[in-house]
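Note that one protein chain of the assembly has been removed; the remaining protein chains are unaltered in position.
Chain nomenclature is as follows: A, B and C, assigned in order of appearance, with residue numbering initiated at 1 for each chain independently.
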């Protein structure tokens, strides 16, 4: 690649060469496509205010990504606070909301971490890769906490079982979940497959990962220690999922570059497997100071979050990032969602050992920058990024990572709710005689939502790692954590969009209660909750009301049961036109078993014994 | 002296820990071998475990075959070293031409994981001598490319010389020709098996304890072998 | 016999983990002058009567290639490509 000396007469123009801080300062009036990037007028004004000038193209790309709903939680933040505020005190919680995933101590020296995340939209566009990279993403979240990923679960929702879109999406999603998880060697221990026409254009592909770590191996993302080296490890960076940022190219470059449209992320589970082994070896040898996975917002998110978490600054040489395509622009490199990458903060005297470990596992690792001190006046440091000698980014990292916009969006109970609630089950005809009852039972067990799930779950490896004590079709998956003591955990994920549509507050509580019961019946003690909140557009006051009610219900339910929400994910904009999906809070509960040999499976234990099993009904 | 059984880790191996556990539970000592290290560290036998070596991109086992450790294993196997390839290990043994035939995409095109009944056809190998001929066992299968194929002549020869080690019973999970689940070489020291005995070694985590037989067999074989 | 060949390749900007794995393996075979390997599918379609390129293109578009990540090309099999 040739580096042009900056001698062009119009070096200040963003149209020609990279848009630099210098150019941005000199050309305040250049119109910028911020609206196309999803930023509002007032948001753009605030960026200019923060920077004291217009943002460069790269900076604009970064703000548009970090201030998006997906990254900033701008519509949900004010509600999600309840999870912390109402949570019972817990001395088990080693890391909670705000980290990549919550970490819960389960013995003197062992901890587990778990989290559920959505990959809904990508899975509709490209079912196999969307689902595969959904699994890959949540696994990296778990890995970033210092844990070895040990199991996955996949709550899935599709449109009507006989709809042609379902026929297109479902096989790909299931193959993708299996293809990625199986190749990583992670047993799949449960999930959901739900059909409802409301998910026709918006299938829900949520993925949960469980990880285990020695409590003292907990990692964090802070880029502490000026002088430490910033290392990018894993796959090369390509034009994956660049999304809206491509408008920067099309808006300011000629038509020749129009074909640089965003592209679907393709997962490479083999590289991820190597990344896992390399990271675990680095943790055990105490070679990293901080670590962060690269997810939806790529380098932008990892650089700003690690720096902001430590209050430090960072100096990055962007041309050092290994690229799959040499022609990538700085803003594309910063926005790329290429999979299977991690950002490490490494002390200079450990760099060689880190690179050696990466090499042993055959993964690329490249020093791309260094941590710089906070400013002498106590203010946090700045993130300074150059590209072939041009300064393309100079921002306070916290302004991207922590201080994004926060909205209290208008909420209104949906006008049809009263009608829906009035249509009560008691008014439905009931089977009146044994034949009708028999027919109803047969219809139910043959229905797509209740029938056997083996056709899905047999595409998943449940045995790998040799610690799967219970998996499908049990109520909970149970994983042995400690082979010596038998210590283990039980996990269940549940949700019911129809209940939540009728009453989002109760629907969220029901999902929690169901998941809690599923864990409890195995004999485990429930101790922690994760959740994935799948909703329509937050700009619709009806949806926003559903969201607020669901969060309130889940937070209240957790307070009543005495277990904390330790993490989760919000997925908005699941809607086709103006029609949103049913509000679908998916709740995961984790419980502990002191000895997994004591677990209670759901089948009768002595079906062929002459005395059989006695059957009791507990509750009302 | 406890027998030392090597378990190879390739990049992308997944069931290596499980294979090592199975060796231990059977009473042997598991020795971890690394793909890039040609030194077999004096092991008495080798297990090539399941997984997706090198991502199983291109063809399963195609790239693993060229790992430095495989050169040593191929040479030692020719000299009689017992080698068991499970799933991906079986694929690697075929790609390395230590076993005849090839493993191709499951006929139904899906990855399939289920508990599977097998019939042991040949107890006359280093890895199956504790089973009875015709004994039926239950162990997991899990593969996407487990369909065994070879030309008719090879298949006939395998049958005629007692080299079909195990067959699927009660349903063929992947379309393997003649329901073949495992085969051996002419000497009986190299065995390839598609299903996973290492996942049937503990009552808590497997469908049976039948898988242990493969690992007790190798220990028995080694105990009887001249030092 | 009328045979049409459809070549399906990943779009150039899409990651090709398979090709990458092969490139990484080549040095062990003593090959060090290969800069890139891309792996796609070659599909041979046999028509009962005349080869129908338009028909083949439609099949490729709907069934054989995933237009989100792949490009394809359709052509008549050259004679030497037609094996007995």
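In the analysis below, contacts are C-beta pairs under 8 Å (C-beta built on N, C-alpha and C of every residue); 3 or more make two chains touch, one makes a residue touch a chain.
This is a predicted model, so every value here is computed, not measured.
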| item | value |
| --- | --- |
| Visible chains that the absent chain touches, using the contact criterion stated earlier | B, C |
| Identified contact with the non-displayed chain, of B:58, B:169 or B:209 | B:58 |
| Option touching the unshown chain, where B:7, B:76 or B:94 are the choices | B:94 |
| Residues of subunit C (touch criterion as defined above) contacting the omitted chain | 7-9, 12, 19, 22, 25-26, 29, 31, 33-49, 52, 55, 58-59, 62-64, 73, 81, 83 |
| Footprint left on subunit B by the chain that the document does not show | 58-59, 62-63, 66, 94-95, 100-102, 104-109, 147, 149-151, 175 |
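Rule of thumb we're sticking to: only the chains that are shown with their structure count from here on.
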| item | value |
| --- | --- |
| Whole-Å gap separating subunit B and subunit C, where each centre is the average of the chain's CA atoms | 34 |
| Between subunit A and subunit C, centroid-to-centroid distance (C-alpha), Å | 35 |
| Per-residue overlap in subunit C, given as positions that touch at least 2 other chains | 17, 20-21 |
| Interface hub residues of subunit B, defined as touching at least two other chains | 54-55, 57 |
